[in-house]
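This structure is in structure tokens; I'll ask about it shortly.
Only a portion of the chains appears, each positioned as in the full assembly.
The first chain written gets the first letter, and so on, giving A, B and C; residue counts start at 1 in each chain.
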Amino acid sequence: MGLTLDQARAIVAGTLAAGGERGFNPLTVVVLDAGGHVTAVERQDGSSAKRFEIAHGKAHGAVAFGWGSRRTMGRAEDFAPFVTGAGTAIGPLVPVPGGVLVRDAEGTLLGAVGVSGDNSDNDEAAALAGIESAGLVGQPD
Amino acid sequence: MGLTLDQARAIVAGTLAAGGERGFNPLTVVVLDAGGHVTAVERQDGSSAKRFEIAHGKAHGAVAFGWGSRRTMGRAEDFAPFVTGAGTAIGPLVPVPGGVLVRDAEGTLLGAVGVSGDNSDNDEAAALAGIESAGLVGQPD
Amino acid sequence: MGLTLDQARAIVAGTLAAGGERGFNPLTVVVLDAGGHVTAVERQDGSSAKRFEIAHGKAHGAVAFGWGSRRTMGRAEDFAPFVTGAGTAIGPLVPVPGGVLVRDAEGTLLGAVGVSGDNSDNDEAAALAGIESAGLVGQPD
């Protein structure tokens, strides 16, 4: 399914390192493969109870639609019922930044990363840093 | 329930042909019978993971209400909680164009088509072209 | 995600051809990719209403566990609550033959096929014939 566990670990480590360097709140990172299945997760001490579910919902929506969760936010800003309705069809779907598609250098989809814990822009920045640190390419929208 | 597999196949083929001629993104086409049950599906290479669920949600909502998903979008624009609440009652319900009822020349309901992959207007245009190519009549709203 | 639409179409056509040659009841065929996402479906005229859901449940369980649905039947024969419980975790799961993993000649997982309509042994035989007709390898247990 494209993404290896070693790649997923590198993304998790790079995301948490970026959050630490920038002084972000405790983060939760969820890495999915191209089929949307959980491959690696770490939730930092001090995260709230359901940060896994929130980060997962960002990444899951990204794989489901084929774009980053920032674009889903845009759709919701234009027409909120799109997100309400899509949720009845595809399941977990959190329409704020922090769900980023992961591609290799050739553009092949490998999976997605979801991050939650700080504000959404910072969550996304940490995800992008983590993906880059693994030698891969992030698509946030 | 009215729609034959041969008719469903013709709709799928005509929809994908229309998408190809017009340069649309990869499409997923779901054909339901008049009872709302899946009869034929094709998802083109390059579609995102849950395009089946999205296209199904458009068609399922159309059969559930007895009108095309464009009308559901209008209802949501007037009163967004309609879609929220209806989703709790009827299940999958994606309130954007691309879910089109299928009728025969006499107006008898045969089923519905859901298309997803390009923007919603293009999804609907491909569905209508596919239905017409099968010698049937589409009702988009 | 491994399986192309052309491969999925070949599997569907080969499965229905096998059912026709052997005089089976009307069949429903569901083809999933390696991530468990619907790629192609055909439901023959005369199938009952929810044959899609049944065939999907066979194939979905196969992808979820990484083995064909015949093995899940064996697990259920040994300890029925395994299936009850697994269903709470993984979703649709029909524990009778007819859900067959699809691999290429090198053994790489491409997806799964679910067939329903005749008895389970015949459903599985049709799925295997369809997979073979597409030049691929089926794993029924």
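Following the convention adopted for this analysis, contacts are C-beta pairs under 8 Å (C-beta built on N, C-alpha and C of every residue); 3 or more make two chains touch, one makes a residue touch a chain.
Predicted model, so just to flag it, every value in this text is computed and none were measured.
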item	value
Identical protein chains across the whole complex (3 displayed)	4
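FYI, only the chains that are shown with their structure count from here on.
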item	value
Rounded Å distance, chain A centre to chain B centre (Cα mean)	30
Chain B and chain C, separation of their C-alpha mean positions in angstrom	25
Whole-Å separation of chain centres (CA-atom averages), chain A against chain C	31
Chain B, residues touching no fewer than two other chains	49-50
Touching residues (chain side chain B, partner chain A) in the complex	47-51, 53-54, 56-57, 61, 73, 76-77, 80, 83-84, 87, 91-96
Residues of chain A touching chain B in the complex	34-36, 63-67, 79-82, 84-90
Complex contact set, residues of chain B against chain C	1, 4-5, 8-9, 35, 37-45, 49-50, 52
